[in-house]
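The structure follows.
The complex appears here minus one protein chain, its other protein chains still in place.
The letters A, B and C name the chains in turn, as written, and every chain counts its residues from 1.
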Amino acid sequence: MAALRLDESASGVFAIAVTPFAEDGALDLDSATRMVDFYIGCGVSGITILGVMGEAPKLAPEDSLAVAGQVIAAADGRVPIVVGVSAPGLDPMRALTGAVMDLGAAGVMVAPAAGLNTDEKIEGYFHAVCEALGDTPIALQDYPPSSGVHFSTALLNRLFDDLPTLKVLKHEDWPGLRKLSQFRAAETRRVSVLVGNGGLFLPLELARGADGAMTGFAYPEMLVQVCEIHAAGEHDRAEDLFDAYLPLIRYEQQVGIGLAIRKETLRRRGVIATAATRAPGPKLDTDDHAELDRLIARLDRRLDALGIARKNV
Amino acid sequence: MAALRLDESASGVFAIAVTPFAEDGALDLDSATRMVDFYIGCGVSGITILGVMGEAPKLAPEDSLAVAGQVIAAADGRVPIVVGVSAPGLDPMRALTGAVMDLGAAGVMVAPAAGLNTDEKIEGYFHAVCEALGDTPIALQDYPPSSGVHFSTALLNRLFDDLPTLKVLKHEDWPGLRKLSQFRAAETRRVSVLVGNGGLFLPLELARGADGAMTGFAYPEMLVQVCEIHAAGEHDRAEDLFDAYLPLIRYEQQVGIGLAIRKETLRRRGVIATAATRAPGPKLDTDDHAELDRLIARLDRRLDALGIARKNV
Amino acid sequence: MAALRLDESASGVFAIAVTPFAEDGALDLDSATRMVDFYIGCGVSGITILGVMGEAPKLAPEDSLAVAGQVIAAADGRVPIVVGVSAPGLDPMRALTGAVMDLGAAGVMVAPAAGLNTDEKIEGYFHAVCEALGDTPIALQDYPPSSGVHFSTALLNRLFDDLPTLKVLKHEDWPGLRKLSQFRAAETRRVSVLVGNGGLFLPLELARGADGAMTGFAYPEMLVQVCEIHAAGEHDRAEDLFDAYLPLIRYEQQVGIGLAIRKETLRRRGVIATAATRAPGPKLDTDDHAELDRLIARLDRRLDALGIARKNV
Partner (left out) sequence: MAALRLDESASGVFAIAVTPFAEDGALDLDSATRMVDFYIGCGVSGITILGVMGEAPKLAPEDSLAVAGQVIAAADGRVPIVVGVSAPGLDPMRALTGAVMDLGAAGVMVAPAAGLNTDEKIEGYFHAVCEALGDTPIALQDYPPSSGVHFSTALLNRLFDDLPTLKVLKHEDWPGLRKLSQFRAAETRRVSVLVGNGGLFLPLELARGADGAMTGFAYPEMLVQVCEIHAAGEHDRAEDLFDAYLPLIRYEQQVGIGLAIRKETLRRRGVIATAATRAPGPKLDTDDHAELDRLIARLDRRLDALGIARKNV
């Protein structure tokens, strides 16, 4: 089978996958397989693994390859798999990229190294990255709360103009609505813009030119439907659906503990076997569980009121 | 008239007020008066002026005093007025505090100076502040995204234990739900906890022991009602009302441009004459205005669907 | 007398002045006068007041004007006085600038506001500053450890190309030697580059094209001589002199307590009456005093060994 390759036409929802662990922190590859089927059942266009929410920095290289291999095999060509390869050095980044592309990945995701604090430095860095990674398709992640690196819009346009292997802008600067409009207005090559931040602003971002989302909210079927309904021109219906989930999106959007909330939600939905994170990682306590119970129950009631059938996953 | 004084019993909603300007940046004191009546008409328990969202750092000292004087006079003892006095030096802080307390302020709000990066340094700072400000009642602002200063929960408890003039914790660390629970569980003197962040987590925070909110969302009447309905034990009804506004709360929760959104909303509601901010400050463009139109129209439809009458303000 | 005006020919040493206080924190204007005579006696080309080391953020506006007025009057046209006017808002910056230029200042110094994290934002900011300040000559301060703002070299060149009222680059990025070389190589209008950081790299920076220093080391006569001897082509002799003071320069180069060290050294030299800083500010303890005793004694012995006569100040 010819491998799927990430390109500028990426749209819809790329699920940012968690990395499933057993309670003792061992990889849980069975859950990884189930998760792939779940995401594909939700209608996603692709899956992105080994990002920040995939606890990539806490994995040994052999763990990373095991996860990538399992996910790519489970997807079996049904959707493209993008692999996060951000690293402080270009050598480990190149090595991991080569290995996952050999396994059948569709492309890689790269966030800038810490400490790049001027346009010049960021620009030099991505030129070096693209040279190091050859013809591998790349999703550039613009996520300042995690990287501490800030891209100006002009710089983003320049990078995508100059570096043809950059295919997707994972846009999650915040606030970033105007940045998205300006990026679109100035681009000379039409690339894919997929938004992050759990989808918190998804309907507004679709209206401003985003092609979809690359994010990990625990109800990806909703994000998929919102993209589809919006594409069909029914903007208010898309936003009605979205707003029903907004209390939970907001709840998941808590840096740190958000990962534990997301994993626990996926666990409750039968996707992964445990909500365990690797140390040092967040854990829910009794109050958190009660809060999540309540918010999920409220979501159910709201969906009933809207007459929305639950996706069977 | 005996001046109102801020104390540990503060509850409900303290509105974080904007500072109204004319288009040329001059103070618009008529709008300030109208704003006070608006907030009081919304049912707020108090008003806080000259915070970050009040553009305090862009005011000359005489501007600050003019605003404080006008607001305190307009309130005329109906609700307590808290004044932000954060400053890099204790001398200007003490001077401003003395002046506004003489004008009839009920207390002051203090955020830590930039660069305090250990518990020891923060602790030393607030001991010095409290000594400098004598018996003035103080609301301590814990807002890391603005101050860059991080309080551990143990430190907050220690500060409130040791410093009796600290009356209110303005809690807007994020994520901060567990911090709020832990603070309450460990406190030895019951103080007021009022939450910020535009109220984004208000219902959850009330359930975890908050006494109310000190924040500036442009529909304060909703925050007031949520606090009241929650206090009456109708938690789901409170959250239903809250959720109707959540798309707008999220929209306002964009650092930087959020202030322009808030001012424009207040302008549309007839509260202030212009949405002008002082330079350097954010401005809405055509896309932003259209987005806000749409979100407000959606809110109206949602309130109609819920059968909620609009507050006449 | 026609006021001196800062321009692109600025060279030699501009002393960054402290603000002298009495033990109780009151302004000590007699010491300010004595300090001006001291600096001029040291051979400085100019004096810069109300910078970070002048504790400007801890001064009330009337204090700032009192200091500026006293220093400008004491200098009496002998050397230009540059006044730090950095402020979060452009209105207070413009007001202070107008007031000090009316008093006879030669120009102002501006550091970027906090939070400017891309080339675009910094560029927009300085265009707004220059427009707000009209034809006032400006020294742009590039000092990331204090401002948290990072200028790329290309951005600095662009700003100086586009904004004719920018006259001086106060260069204290660190490390910054290559930045200085690159700035000089690319500039199209020859402007003044004066270095900071206490002069820690002064001889190397002079060799790379700096015109002098704008810094506050407590022995400015040495910085003046190093500039003069270097200008005369005797680079090794300049560096021999510099190296004798290097242990003390390094000692003063401790953020925070460095100001207390500098003030105490000036006090010991008879320049200012007390070493007091305004709260919150650093204070020397017994260990620090003993260390400073020792380092000054060692300097004296080293100067004797080099046969260098002490400047009588």
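A few remarks follow.
One rule holds in what follows: a residue touches a chain if its C-beta (ideal position, glycine included) is under 8 Å from a C-beta of that chain, and two chains touch if they have at least 3 such contacts.
This structure is a prediction, so every number in the text was calculated from the model and none was measured.
Taking every chain of the complex into account, the omitted one touches A, B, C.
Residue-wise, the contact with the chain that is not shown comes from A:A132, picked out of A:L103, A:A132, A:A231 or A:I308. Which of A:L90, A:L103 or A:A273 touches the hidden chain is settled by the complete complex: it is A:L90. Listed by residue number, the positions of chain B touching the unshown chain are 117-121, 144, 150-155.
For chain A, the residues touching the absent chain in the complete assembly are 25, 55, 57-61, 87-92, 95, 113-114, 124-125, 128, 132, 278-280. Against the chain not shown here, chain C presents residues 174-175, 177-178, 181, 200-201, 204, 207-208, 236, 239, 243, 246-247, 250-251, 254-258, 285, 287-288, 291, 298.
Basically, only the chains that are shown with their structure count from here on.
Spacing of chain B relative to chain C, judged by their CA centroids, is 39 angstrom. One inter-chain figure worth recording: chain A and chain B are separated by 34 Å, centre to centre, where each centre is the mean of the chain's CA atoms. Looking at chain C, one finds that none of its residues touch two or more other chains.
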